[in-house]
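Before any comments, here is the structure.
A single protein chain has been omitted; all remaining protein chains appear in their positions.
In this document, chain identifiers A and B correspond to the written order of the chains, with residue numbering beginning at 1 in each.
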Amino acid sequence: MFDWLPQNVWFSVGLKVFFALMMIGAVMTMAGYSVLAERKVSAWMQGRVGPNRTALPFIDYIPIIGPFLRKLGIFQPLADGLKFLFKEEIVPGHVNKFYYYLAPLVALVPALTTMTVLPFGQMYWPDGTTSILALADLEVGILFVFAVSSLGVYGIALAGWSSNNKYSFLGGIRSSAQMISYELAMGLSLLPVFLWVAVPGAQESGLSISGIANSQEGAAWLFLVQPVSALVFLIALFAETNRLPFDMPESETDLVGGFHTEYGSFKFGIFFVAEYAHIVIGSAIFTLLFLGGWHFLPFMNDPWPANWIGTLLGVGWFLAKTVFLIFFFIWIRWTLPRFRYDQVMHLGWTKLLPLALANLIVYVIIVTLIDQSNSTPF
Amino acid sequence: MAKTVVLERKPLSLSERTYLPQIVTGLKTTFSNMFKPKVTLQYPEEKPVIPNNYRGVPTLVKDPNGREKCVSCQLCEFVCPPKAIRITPGSVPDDQEDREHVEKAPQEFEINMLRCIYCGYCQEVCPEEAIFLQDQYSSSGYSREEMVNNKQKLYELGGTLPDHHYKWDKKKEAEELGNAH
Partner (left out) sequence: MSAVDFLFWVFAVLSVGGGLSMVFSKHPVSAAMFMIVSLVAIAALFVLLDAFFLAVLQVLVYAGAVMVLFLFIIMLLDVGPNAAKQKIVHWKVGILGLLSSISLVFVLFLLGGEAGYIWSPDSESPWPDPKLGVSSAEDILPFSTNVSSFGYGLMTKYMLPVQISGFMLLAAMIGVIILSKKSDPRENDS
């Protein structure tokens, strides 16, 4: 497809790097603006107006658009980012310096690495072929996402440990315990999805994210077929991204600031961005797995034409669903109170895990029955 | 006497034990809140409505004839819990004919707004109704000296309040008629 481009190793590597940087830029921007969305939505839900003062010198003078954008707080993430950059860099004397500096990076890198396998659309080429828009459309993409995002817990655990502070430490310990507990339920909840998607005798495995997304084209979205899986996965996703009602590692009311109590300025900013990048990527994954990815509506073929307009509309539709899920994350946060720690463990081990297992067994039976009825005796 | 009825709490039904319907109800509540009118006051542009009897910055007031009411009795200075008030007593200036029955007047009157706790004791204790905590709520400055309100500033802030008694006019009248007490 890139035949017209010069065939050069350095050029192709450079192109990949360029795409990767664009992807990072997009996800980081979304993370920054989901911080703004959080502030705005929480304000609206509480009868407030949220940030509406930040203004850029020239854009603010445009008659109607300028004040409107200022009211929406569009420039607030810029101000927040600059604030994190220019604040005084304070390192408490009692911390373990090496791990203290390492922890924010360990938190951010997995969040940015998972986006490499994240498909976000389908390219319609003029010659009628289609290809998946992703940095790398791995055959085992969903497992890659799990694997890499499970490394993110080290950032929190190390931050808590290296701070030499009991609040931070409790936050780190809670985080690692919570991650282990909910990863099981998360993985188990997805097995029925793989079973459902993998057609017998197919060459492609059901582990490819784009394969799962494309299997929902013109058919039922998977959350209609497998509501229990979707529910368990969603709850586990909340737990894995440390969002309320599962924000045990942070829980301001009992742990001051949790794992980042001793962090300030840019290091705290990195934790913050990593947390929101996780939310963005988690929403995208849920969209791809259960909400049909870039396909229009359940039981409907895509209404857009198979050309570049269709490509753009598909990507836009995918983004719209992702943004709605990010909104859902925020919505839940301002609706439900935080669980107590033992309740979190109780829910994970004695409720979600058996539920996911039972769901798996039920779908194994169903899929087997369907296969038996479809297959011709030989 | 009313009979006490102990209600047995029913065991939770299956749907209640999953908490999912309750969560959906909660989501509905928060979502409907998004479209309710906002209660935020855009402060520097919009000012709050100050209720009557608001205890703001303490000020000195004049009577409707534009005369100083304070007689520098120093009761407010003594009652002030954080010792924010400092009065230098002085005599009434000679050129003020209509105040000749007043014995004293403050030469200087200072309220340190960094110490003031807005308790209102000074207003309560003042026998002349000369000091009032009015609707001024925003006091700020760049230095500590700036935050000490002197007499001139206090009268500027206080202005004139209606007076029902005209205590010193009555006293003067009574003395002129010959029954001083």
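Just so we're on the same page, contacts are C-beta pairs under 8 Å (C-beta built on N, C-alpha and C of every residue); 3 or more make two chains touch, one makes a residue touch a chain.
Values in this document were obtained by computation on a predicted structure and should not be read as measured data.
Interchain touches from the omitted chain, evaluated on the whole complex, reach A. Remark: the omitted chain is touched by one listed residue; of A:V17, A:L105 or A:A147 this is A:A147.
Residue in contact with the omitted chain (choice from A:E38, A:D80 or A:E183): A:E183. Set against the missing chain, the residues A:M45, A:L133 or A:A157 yield one that touches it, A:A157.
Here one chain is not drawn; of A:D60, A:E139 or A:E217, the residue touching it is A:E139.
Counting over the whole complex, chain A has residues 9, 99, 138-140, 143-144, 146-148, 150-151, 153-154, 157-158, 160-161, 169, 172-173, 176-177, 179-180, 183, 198, 203, 205, 207 touching the chain that is not drawn.
By definition in this document, only the chains that are shown with their structure count from here on.
Chain A and chain B have Cα centroids separated by 53 Å.
On the chain B side of its complex with chain A, the touching residues are 23, 26-27, 29-31, 33-34, 36-40, 42. For chain A in complex with chain B, the residues that touch the partner chain are 41, 43-49, 331-332, 334-336.
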